[in-house]
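Left out: one protein chain. Kept in place: all the others.
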Amino acid sequence: MDRGTRITFLAMVALLVAAPYVLYPVFLMKVLCFALFACAFNLLVGYVGLLSFGHAAFFGSAGYVTAYTVKMWGLPPELGILLGAVTGAALGLVIGWLAIRRQGIYFAMITLALSQIVFFYAVQAPWTGGEDGIQSVPRGHLFGVVDLQRPLGMYYTVLALFLAGFLLVYRIIHSPFGQVLKAIRENEPRTVSLGYETDRYKLLAFVLSAMLAGVAGGTKSLVFQLASLTDVQWQMSGEVVLMTLVGGLGTIFGPVVGAAVIVTMQNYLAEFGSWVTIIQGFIFVVCVLTFRRGIVGEIMGRFGPKGAAPTGGGH
Amino acid sequence: MKLKQALLAGAAVVLAAGGASAQISGDVVKIGVLNDQSSLYADITGQGSVAAARLAVEDFGGTVNGKKIEIIFADHQNKPDVGSNIARQWMDRDGVDVIVDVPTSSVALALAPLIKEKNKVFVNSGAATSDLTGKACQPTTVHWTYDTIALSKGTGGAVVKAGGDTWFFLTSDYAFGHALERDTSNVVTASGGKILGQVRHPLNTSDFSSFLLQAQASKAKIIGLANAGGDTINSIKQASEFGIVAGGQKLAGLLVFVNDIHALGLQTAQGLQLTSAFYWDQNDETRAFAKRFEAVMKKKPSMIQAGVYGGVTHYLKAVKEANTDEGDKVVAQMKKMPINDFMTKNGSVREDGRVNRQMYLFEVKKPGESKGPWDYYKLVRAIPGEEAFRPLKDGGCSFVKG
Partner (left out) sequence: MFELLGIPPQALFGQLLIGLINGAFYAMLSLGLAVIFGLLNIINFTHGAQYMMGAFVAYLSLTHLGLAYWWALLLAPIAVGLFGILLERTMLHRLYKLDHLYGLLLTFGLALIVEGFFRNQYGSSGLPYSIPAELRGGYNLGFMFLPTYRAWVVVASVIVCFGTWFVIERTKLGAYLRAATENPTLVQAFGVNVPRMVTLTYGFGVALAAFAGVMAAPIYQVSPLMGANLIIVVFAVVVIGGMGSILGAIVTGFGLGVIEGLTKVFYPEASNTVIFVIMAIVLTIKPAGLFGRAT
């Protein structure tokens, strides 16, 4: 990590460690789950240039698997989340394998189509509980020791998972593998001509992204003790696009900021009742018309070192 | 020694104060109205339920045992995770003592155990699922207005008695649709009727003509609509368009609200039979309430909104009587007192949390019979609560004894 990133990262960690003493822990956990989800999504769209419109499939299915295994099989939470991650990755392998050969809008559409099929399965399958979902999921004890029923126990577990996911994404994009991914984003034919089998790189990135989305989804189902159709709906895929975009595509901190902004908004706008959608729509429009690089992207573009601004996202 | 005495005295004062405030936590009784403010069920619940709760508080005098009563509300968007997130926050952070309304069965089922865990009260008016007082029952839940059993018994039983003994279902492919279909099928077969078939359609289908043709081909006398909201409206509208009703088959709406009839118009909806817990034009008391409601909302109240008024009032009475806002104690008190308001006469809260009251079977008027907007129903029959609701012992509620 360069110096600026390291300072920002440490500040973020300090902030998050102290946060539950000031803010409401469940709210913070929601932010963290979505932040991890958005980071996973950003890995794909920001660094490989693939806009998936079906990430809800990984997020939601993992939530179902974690909730089901913990509730019905009585698995401990760590195993539940692990199985959620495996579900995300396996589904990512199948969907990714079908989708990566397409580009741009067609890639987005094929991921949308496949995630709609996953949604249909979730509605039909008896074990997912239809629109009632899987409810009253016990949080249990992490490694048999940490009582997750206690807000702080759960919070620091979620924080640890988030930080691990965040660092993994960071590690990936700064590895030689990540360099190839960025090369694919900038100019795929040239990368091919350099002798890289770009499809394999894209697929691996897709699977990693799906797996992390699975971790986020599984964790969310434990936090809320609930897995439901909301998380597999296409609107959820749209929401994660929004978070990443608001925060800044292709910036390492962007998705975190975006998730925080959107979740906060949803939380505090709930009191406005039917005005929520209007306000949300308005923010969309303002975002697209005035700061397309997202919050973090704009800050870096204005104050950061030259060339630090992200290059992704159609500029 | 003086210092120690002073400290002890101070501690005693603090303890005494703590003991007193334990009666009503936070010195305020906070009512959270949680429902759909923005989509499918916003008209039958939404701001109307908030207005009904406000009227109830106003009539109660604004305070209970000297403590202020406050109302807050939020939109759960019909999503269980959004709903449980708001509810948690309300109870953990904002000191909400009772959550009311909550339409959409999935959200209600997610909330019930949560509210029990925090020892608050759940007065549900909006949700349909009979599981709330059955296998998902909680000692802090009161299910106020209606449920799937009452709807299917009322409508199904009456229709079979009137000669509609062969049925075909148009069912929303969601848990509440399946439950409605299952409960109604049971009633129909128990009353000597026959089920000829069913078709399950996805939620939010806009075109029902294909399903209606299948229903027509079944030659069933009755087409049962086990769906809700826009789906019900569209199926009724298109059934009229395709001449289903003119062809001799009848529709039975299992979950129909007065607002749906308003949206359809009498030309299309006439002759439809439906079960409801309340209709604004039943007597002077209901008309008086509807008039006050209309002054705020510019429309007549639905049965859910009227139920919110009754539920909030009964809750406040119990808080006053028991002089506490602890969930289990308040609900125990609610179960002890009879309910009497404009909508419920000599009602009671059963052990499983089900409110026992009269239900009504209505028929939608013909355009010629109606005197104007909102004059839609005529009473066919009043159904006693004992007949309308599931017997206590059949629900499978874990804490109901013997």
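Going in written order, the chains are labelled A and B, and every chain counts its residues from 1.
One rule holds for everything that comes next: contacts are C-beta pairs under 8 Å (C-beta built on N, C-alpha and C of every residue); 3 or more make two chains touch, one makes a residue touch a chain.
Remember, predicted model here, so these are calculated numbers, not experimental data.
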Point to revise | Sole residue of B:209, B:323 or B:348 that reaches the chain not shown, by the stated touch rule | key: B:209
Review point. Taking the entire complex into account, which one of B:68, B:118 or B:262 touches the absent chain?
Key: B:262
Review point. For the chain left off this view, which of B:43, B:131 or B:352 is in contact with it?
Key: B:43
Review point. Of A:72, A:98 or A:194, which one is in contact with the hidden chain?
Key: A:98
Review point. Taking the full complex into account, what residues of chain A touch the chain not shown?
Key: 51, 98, 101-102, 104-106, 109-110, 112-114, 116-117, 119-120, 123-124, 234, 238, 241-242, 245, 274-278, 280-285, 287-289, 292, 313-315
**Study point:** Contact set of chain B toward the excluded chain (per top definition)
**Key:** 38-44, 173, 199-202, 204-207, 209-211, 213-214, 217, 229-230, 233-234, 237-238, 241-243, 247, 259-260, 262-265, 267-268
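The rule is simple: only the chains that are shown with their structure count from here on.
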Check your understanding: Which whole number of Å gives the spacing of the CA centres of chain A and chain B?
Key -> 37
Review point. Which residues, counting only chain A, touch chain B once they are in their complex?
Key: 24, 26-27, 30, 123, 129-133, 135-136, 220, 224-226, 228, 230-231, 266-267, 270-271, 273-274, 276-277
Check your understanding: What part of chain B is in contact with chain A in the complex they form?
Key -> 37-38, 42, 46-47, 72-75, 79-82, 84-86, 88-89, 92-93, 105-106, 109-110, 113-114, 173-176, 178, 202-203
